[in-house]
Every structure is written in C-alpha cells, then in structure tokens.
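Questions regarding the structure given below will be posed in turn.
The complex is shown incomplete by one protein chain, all other protein chains being positioned as in the whole.
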Amino acid sequence: MEFKFTDEQIMIRDTAEAFVSEVSTSAAVRSAMLMPAGYDADLWRQISADMYWQALPVPEALGGLGLGYVELAATLEQTGRFLLCSPLMATTALAVPAIRLAASDKQQALYLGRILEGQVATLAHSGIKTHGSDINVQANVTDQGVCLNGISRHVLNGQTADFFIVAAKETFASGEQGVSLWFVDSGTEGLTIKSLPTMDQTRRLAELQFNNVVFSPQQRLGGEAKCQAQLLSTILDLAAIAVSAEQVGGAQQSLDISVAYIKERVQFGRTIASYQAIKHKCADMMLKAESARSGLYYAACIADEFLAGACDAETLAEAASITKAYSSEAFFFNAGCGIQLHGGVGITSEYDIQLYFKRAKALESFLGNASEHRERLAKQLLGSEVTL
Amino acid sequence: MEFKFTDEQIMIRDTAEAFVSEVSTSAAVRSAMLMPAGYDADLWRQISADMYWQALPVPEALGGLGLGYVELAATLEQTGRFLLCSPLMATTALAVPAIRLAASDKQQALYLGRILEGQVATLAHSGIKTHGSDINVQANVTDQGVCLNGISRHVLNGQTADFFIVAAKETFASGEQGVSLWFVDSGTEGLTIKSLPTMDQTRRLAELQFNNVVFSPQQRLGGEAKCQAQLLSTILDLAAIAVSAEQVGGAQQSLDISVAYIKERVQFGRTIASYQAIKHKCADMMLKAESARSGLYYAACIADEFLAGACDAETLAEAASITKAYSSEAFFFNAGCGIQLHGGVGITSEYDIQLYFKRAKALESFLGNASEHRERLAKQLLGSEVTL
Amino acid sequence: MKLRFSASDEAFRVEVANWLRDNLCGEFESIRFRGGPGDEHSFVEERKAWERKLGEAGWTCIGWPQAWGGRAASIEQQVVFNEEYARAGGPGRIGHIGETLMGPTLIAYGSEAQKVKYLPAIRSGDAIWCQGYSEPSAGSDLANVKTKAVFDEQAQVWHITGQKVWTSLAHESQYCFVVARTDPQAKGHKGLGFFMLDMDQPGVTIRPIEQLTGTSEFNEVFFDSAVCSADDIVGKPGEGWQVAMALLGFERGVSTLGQQMLFQNEFNDIVQLAKRNGADRDPMLRQRIAEAHIGLRLMRYNTLRVLSGSDQGELQAEGMIYKLYWSSWHRNLGKLAMDVMGADSEILEAEPYALNRLQSMFLFTRADTIYGGTNQIQRNLIAERALGMPREPRGNNE
Partner (left out) sequence: MKLRFSASDEAFRVEVANWLRDNLCGEFESIRFRGGPGDEHSFVEERKAWERKLGEAGWTCIGWPQAWGGRAASIEQQVVFNEEYARAGGPGRIGHIGETLMGPTLIAYGSEAQKVKYLPAIRSGDAIWCQGYSEPSAGSDLANVKTKAVFDEQAQVWHITGQKVWTSLAHESQYCFVVARTDPQAKGHKGLGFFMLDMDQPGVTIRPIEQLTGTSEFNEVFFDSAVCSADDIVGKPGEGWQVAMALLGFERGVSTLGQQMLFQNEFNDIVQLAKRNGADRDPMLRQRIAEAHIGLRLMRYNTLRVLSGSDQGELQAEGMIYKLYWSSWHRNLGKLAMDVMGADSEILEAEPYALNRLQSMFLFTRADTIYGGTNQIQRNLIAERALGMPREPRGNNE
C-alpha cells in the first residue's frame, strides 16, 4: 500500500502539466472551439507524435508505452484542467480499451498500430443511457457479410475519427438479442457522419447514421459471435475512469481560478476572499476536488489491477461508478460555485469559468450521470434493482 | 384575495401565543415529558374547558366554535412553537375531521359532543406508510357484529384516548378489500393499548392490539358498508395540514432561540452572530420558516374551501402534500442547524434546541415524509406513478 | 385570510384573457412565450410594437393612478393581469423597467414637470428605459458608485462621466436612469444624485457584453460628459441614494407575479418534456419535478403574503427573502431542465450556438443568483435587517 505517485508518475504528471498549460491556453481553447474539427489538428499531431500519449495504455509488445491507468489518469487530469481540445479521450480512453479487451491479437496489432501512428479512433457505443442499454444499431450477419442499420448518437469526435468501434445489436443463434462490437472505417459506404452542435464547444459529438453499411465479418472484434454486452460495460467502466480524470482536473481548476479571482476582487472595501461565506464555499470546493481525486486514483489503481487480472469486472465496475458519480457532481458543483464566486463576470464569455461549467455539465451525463452510477452501486450493495 | 390574517384571526393567534408561552415553558415541557400520559392532565382540562380549542373546527350547530383551518393553523403554530404536550393534535386534527367527514349526523352529535366535553380521541389509521396503505387491522362483519383483529401502530396519544376512530380492512361484497372506519371505545374488551417509548418524548405513541374486539355494526362511521379509503386519505390530508402548522411553529422557534443564543455567545473575541457563515445559515433558516408558513396558510385556506365545498379532494391533497413536504424538511433543517449554531451546548439535555430537533424528526415521518408527499405530487403532475 | 378572487376580479380576468386571445396573434404570434430574462435580445422590434399595442388598449401601467393613464388597478387585478398575460404567453415586457421602476419612482418622487415629460411615453409603450446602477468596480456595492455628475452652472446641465455595467437593453432604450456622484468629496451613501438621461447623444457609448449563452443581453454603458438637463434629476443632488433605494422597493412589487408565470411556463415545458421522453419514470427526477412545483407554489404564496401587507403593520421581513428564493429556485430549475432532457441536453438546435429555450434558461439562470444583489448579499441583508445580526464590516481597501 503506497497510495501516492511514484517518481516516474510525478514526472509524467509534471510533463503533462507543463505541456498542456502551454499549448492549451484560454486563447488556444477558444480558437479550437471554432474549428470544424473542434481541435487543432497540428496540436493533435504534436500530441500523438511527440508526446505519444495515445500510446500510454498500449502494451509495449505492440509498440506502446505499456503504462497503466494511474499514468493515464495523471495525464488526463492535466488535459481536463486546461480544457485541452483533442481526440485524445476518444482514442485513448474509449477506443484503446475496447480494442485491448475485445479484439483478437491480429486485430490488436492492426488497429492499435493505426492509433499509434496518430489515427483518431472512437467508440460508437449507445444512444443516451449508460452501459450499452440503449443501442439503436442493428447488425445483420449473413453469408454475404455484415450489414449495419440504425443510428448511434453522441459519438465523441465522430467527425474526425479514422475508424470506429461500433456497438450493435445482433440476434444470436440462441434467439437472444445481444451486443456485438465492430470495426468500421470512417469511409465505409452507407455511413453518414453528422456533426452535432454542442453546448460544450470544447468536445465534439457526432451522430453516425448506418444505412446498409456492409463489410466483412472479419471486422467483428474478437471474431467470435457472442454477446459482448458485459465486455462493453467493462470497456465503458475503463472509459468512465478516464473521464473522471478530466473531471478532477476541471474541478481543481475551477477552484483555483476562482480563488485567484476573488483574492484580487474588492467589494465593500474588502477583498471578496475575506468574506467568510466565500471562504467556506471555497473550503467545500476543495473538499470535493480532493475527495474526487482520491476516488480517481483509487479507481485508476483498480483499473490497473483489473488489466493485470488481479481483480474482477465487478470490482472494476464498483470503482468506476464510485469515481464517476462523485467526480461528476464535484466538477459540476465546483464550476457552478466558480461562476457564483466570479460574480457578474462569471457569466460573460470573456472569463474561462463558464467554459469549465459547460464542460462539467457535458461530462456529467457522459457515460452515465451520478444517479445512474449510484443506482448501479445500490444494486451491488442491496441485490435488488429498480429502473431509472 | 387577502392573504393575511383578519383581525379576529390575529386575536386568536395572539391569545394562543400568550397562553402557550405561559403554560408550556421549558420546565413545563420537561415535566410533561416524564408523565405517563405524556402531558399534564390539568393543563389539558384547562385547554379543553377554558381555551376550548378542541371546539375550533367543530360546527356551531353542534356546539363548537365553527371556525376554520386558518384559525386552527394559527393556534397549532403556537402550540408547535412552544412544544406543547397535549392531546390537542390527536383530538382536533385527527379525530375531528374523521368524524366530520365520515360520520352520520347522529354520530357527529354524539362523538363531537364527547370531544367538546374534553374527552380525548384519536385516529388509529395505519401502520407506517402514508394514507392508509398499510392497515393491519382486519374487520370481519357478521350478523353477530363486527370483529376486529390485528395491530395498529403509532397511534398518537393512544394511551389516554377515550375513544378511537380505527381504520380496518374489510372484504366487501364485491370481493374488493377496502378500508372501513369504526368508533371503538378505549375500554372495549379485547383491545390492548401498549405504550411505545418514543425518541421525541413530547409526543406519545401507542400500539393498539385488537384481539377479537367485538362491537355493534352501528359503530361504523357513516353507517354504510363501502370502501372509505379515499375518505381516509382526505382525513389524513386535513391532519397533515395541522401537523404542518406545528412544524412551522417549530421551524420558527428553532431559528429564534438559536439567533438569541448566538447573539450572546462570544468566540474568538466576537459574538458568533457576527460571523458571516453563521448569518447566512440563519438567513437560509428564515427563508425556510417563512416559506413554510406561506405554504401552511395556503393549505389552510384550501382546507376551508374544501370543507365549504368550494374545491375538490384532489386540490386538498395537493395543498396538503405541498405544505407537509416543505414544512417537514424546513423544520428538520432549522432544528438541525439550530443545534449546530448552539455549538457544544446544542447537544446537551439542558438546552431546548434538541427537543425541537427530536420533534422535527418525529413530525417529519408522521403522516408521510417529504419524499412520499413529493411522489404524490409527481403523480398528480405527471400522471404516471412509481412505487416508493 | 382568503385565496380566491372576487367576482369582479374574475370578470376582469375574463376581460384580460379575451383581449389577449384576440390580440396576441397574427403578427404577434411569433413573440408568444419569447423575451424575458435570458431571451431579452429576441424579437426586439416586434416586442416594441406589442408594447405600443398594449399601450393603445390601456394594458400598460395598469397599477398607475388614473391621472397618469393607469387603471389604478388593485393588487388583485394586477395579479390577475399578470397571470393571464403569462398564461397567454405574453412576451417579456420590453417596457417593464419604465413601467415598474421608473414610473412608480417618478410618481412618488418626481416633479410635476418630470411626470408630464416622461410618464405618458412610458404609458403609451413608446419610451423604453434601462437602468444604470452597477459599476465594474462596485458590483453589488451601490454606495461605491464612481460615476460623476458635474453641474455646469452656465448651461444648467449636468455632465455625467463614468461607466455602468449589466445594463439590459441599453441599445434599445431611449432613456437610462443613472446614479452618479454629485459631490466628489462625499463617500458611501452621501452625495449621490439620481438622473434621467437621454441615451441618444454623443456622450453615451454602449458595448454589449457577450454572455455564456453567446448572446448579449447585458451591456456596458460608458458616459463621457453625457449631458443631462438640470430638470432631469429626481430629488435633489445628494438625495440619489434615497431615490435609488425607493426604486428598488418598487421592484419587489407585483411585477414578481409576472415573473412567476414565466417560471410556470418553463416548468410546464419541463413536465411536458418529461412525459414525452420518459424522464417521468425516473423516481429522482419525479422528486425534483415535485420539488420545483412546491417551490413555485410557495413562491407565489410568499408573494401574496407580501402583497397583502403585513398582519400587524411591522416591517415585512418575509419580503426580504424573495430575491434569494426565486433566484435559487430558478437556478435549480435550469439544472432540472437539463437532467430531464438527459444526454440530448448537450445537443444544440443549430450551429453556431443556437440554444433552445431550456438550454438558454439553464445557462442564463446562473446569472440570476448574481445580478441585482448576489445570493451572498441577500443573505447578509436578511441576517442584518430581518434578524438583527451584526453588519459585515466594510474594509478600507477601496
């Protein structure tokens, strides 16, 4: 038990902090927000070529860095802190775990290889609700090939992805409807990618429309025709932990920029920071940021244990729900308080706190909101289940 | 629309305030708490003979004062404010509306007459949940008479009641199990009354055990064999409004005694009342007390309209749920904050704030907690229903 | 104590409803349910036309005395009017600052000449007013006003110089009332004046403030020796604080009931949405919907208590909770709206940043707990004035 960063992990975090704080300034974020891709492609090339962050959780044998979720969390905490606009989350936190958990060795080499080269990948996992419960894409497997029809919404960075891992519903031999996962290249015929304008302009979502999209059954992840619902759930748990990392960074930065502002701002002849009610609000924000961080590190450790075969998917699910539930509310709370602490300027475009607020709202419902994750935990604790 | 007390109502309130503040001092409450009845019988005689409060909502034609729920609320706000220990709530707010709504003219004259003479009455309405959903008393009606078996818990002032209105389940001709209401005298054979020790010692609860309790079918309220579930629900709505009145008084007093304390108490060389965080808590408490009061007066007006035939039971139910949900949480919030504002002495027996805290907790779940009432409102608003 | 309206009030209700039904249509159909806080920038020309239409029919300023073109409507009638107006989807009143703030202030404190000059155009819906209270360095601290008013004896005019901020509809208004310091030596509440300023002059520059919604409801207004006639000061120089405070008192009047009806419309939208998209099956959302319903009802009864006057003539402490109450409630409603929309709350109607009504409300309600005195300020006021707790000390760091 040594619940702190190793020296190497500190170095990774510090490197990330130094890099992101330089490239993802307020001006850079605002510029990226207006780009069609939602991010600066040059910066993404820099990240993927120089920083090689997409390789963090890719095994060394395949050319990756072979690092774990603690290192990934340390990095994403910094990208979240500075609102970095990039397809890093989609590629590294959604696509990579899907490939690692579900793909065959041959597929892993191929698709992780493409990611290591800097290609953008993402997961088209569901409609709205958590954990694949709401998949609106049908897969019809025949001798001629696979045919997908339907819609997948809220696909992170779907606009610029080179390939997708698509979750579809398929009727299996047993008659049971299950989830299957497929590699689909962005150029495939019949696939229409529609950009969805979003409230949080720092994160792009797309809608994928599948209209008789036909390809080879070889593109099934893992190659075996079986229900991958539990696997998808586990992939999304790993993704949720990564999202929490960005939430923790955002929660911390919402506090930090607010404290910096109120220490300067004078009202009624006193710095706002001297008012007790203001101080107490900041104390509550710090409590949330620190506790969210503890939950994140815990979940990151569990993720590494899971990937090393040292704990089961149930334990991972618990950790993911704990961190996602808490950090979702912590970030939203801190960003909301941050606007209030800023006073009038908090609601202007000019100040950054509103960007954090929008990011907090967007991440809160992404991959399951706090209520959904708490109900999942309640089910683990109490056995019984209720429908949300 | 004149949403304030009339001069007469102000007089009624002021009289109640003057009387209760004199007879229900801290010492008097503490003394009553230790009495087996849970109240001072002499004081109750004084209330019923001199103040004649039990007659407030009894029609003039039957010898009552013929006043409405606004006057009752004004009075109970004061009894709640000073934690008056008495069977007034049970008799006037539970039994009287049951008799007025469900009994025949002849029964009304008889039983309201007993109440006007100073007898104690109460409603044995259910087990735990709101609105009669959990009745554990079975009524078996045969040619020989009525036979009750089962248990009714949490009967307010059951220990000292002269008679009860008992809600029982009965199988009707149609095969439908419904609710029926019965007058049962406390001395009836087979009826065992067990006192339940309570966390809030200012309010006594009893358990009624019915073991082949046999009496005449004449004692059926209203005389007609039909399901009275909706009627019971309406009776409990009227009762919930009365309970809210005590909650509003308690919420106000929790604030007032706390503010009085912190204005005197010095810490770090300053009166505690000068700390902004303390001030803000008090402001929030005032917001809750005042808003709860507005909700109470609104509901009391609706109760009077309902009794005058000017609105339907659905409107009454809405008003009852609004006031009970809000005042339950407001009182608990204010009493809880009150303890915190008192600091160390807040958790000692010596100071009164803990008595308010216990009363707040007791009233919160009595006749349905805030969640239950909110779900009832949600059903009205949304149509659909979920089970709590 | 009674809730119901009299028969004559109910007859008035029918009159209002009928008129709205017959007139809020056709060319005005497009502005139903539009305007109001967060949507103040929308359909400005149409709403100006609508204001004049209301004026022609005698539906502006109904609470004003008949001498100034009002109906001397009772509190009850004003409540009824506001209810029916909102129920019919009446657009956010672009003339509300004139009608509910400037007008009552002038009627109470203005000279006869001022009343003659300004009231008719408010009453007819022709003159739109905006307010100049807040300043960048003052925020909620009106006593720290830095805008200066210097009197030119010769020209008999005041020259106003300074900056105001958070001014709604500044670029659409003919007039602005401005609190400025007439005595440069004075500090705090002293030496202020209350001016009525013509916005159409070279000394006035307006710069829209872009908000988190992407729209610009608020503005910065710069006065550079803006001219104000000696006749256009309300009260005497040095009495500005008293007039400004009185004006804020009018703000807490019946106009709040109109606001609540807008809230009711928003709430109804959320309920309909929940029924449509299945959010009504989520027990937590059901609780929050019910809680919002309770909150809105209690807001109404809080207001009715205040409007009905105190029971015993003392300070109406309960009136002080109003701003804190509604702003917190409305902010929570914004979040509830998003949670009822679910993941789709993230998706906008169109590029580049077209928020739907509930999304806009969600974002804009973050301003509710800030402008017009932050929640922190409101709690101070309640604690100090209603509960008699010690005042926050001012610092020296001005």
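In this document, chain identifiers A, B and C correspond to the written order of the chains, with residue numbering beginning at 1 in each.
To be clear about the criterion, contacts are C-beta pairs under 8 Å (C-beta built on N, C-alpha and C of every residue); 3 or more make two chains touch, one makes a residue touch a chain.
Because the structure is a prediction, the values reported are computed rather than measured.
> Of the chains that are displayed, which are in contact with the missing one across the whole complex?
Counting the whole assembly, the omitted chain is in touch with A, B, C.
> Which of B:Ser104, B:Gln209, B:Gln230 or B:Ser371 sits in contact with the chain that's absent?
Touching the chain that is not displayed is residue B:Ser371.
> Could you tell which one of A:Ile322, A:Ile353 or A:Leu367 touches the chain left off the display?
A:Ile322
> Please output the residues of subunit C touching the missing chain, sorted low to high.
Residues in contact with the chain left out: 283-284, 287.
> Taking the full complex into account, what residues of subunit A touch the chain not shown?
Residues 1-6, 9-10, 70, 259, 263, 271, 273-274, 276, 278-280, 282-284, 286-287, 290-295, 297-298, 300-302, 305, 310, 322, 325-326, 371, 373-375, 377-378, 381-384, 386, 388 of subunit A touch the chain absent from view.
> Which residues does subunit B use to touch the chain missing from this display?
Looking at subunit B, the ones touching the missing chain are residues 127-129, 153-154, 196-201, 205, 266-271, 274-275, 277-278, 336, 339-340, 343-344, 346-350, 354, 357-358, 361-362, 365-366, 369, 371, 386-388.
Criterion: only the chains that are shown with their structure count from here on.
> Using C-alpha centroids, which chain lies at the maximum separation from subunit B?
A
> So, what's the distance in Å between the C-alpha centres of subunit C and subunit B?
Distance between chain centres: 41 Å.
> Can you compute the centre-to-centre distance for subunit A and subunit B, using the mean CA position of each chain? Integer Å is fine.
51
> Which subunit A residues reach two or more other chains?
As it turns out, subunit A has residues touching two or more other chains at 275, 277.
> Among the residues of subunit C, which ones contact at least 2 other chains?
In subunit C, 281, 283, 376, 379, 392 touch at least two other chains.
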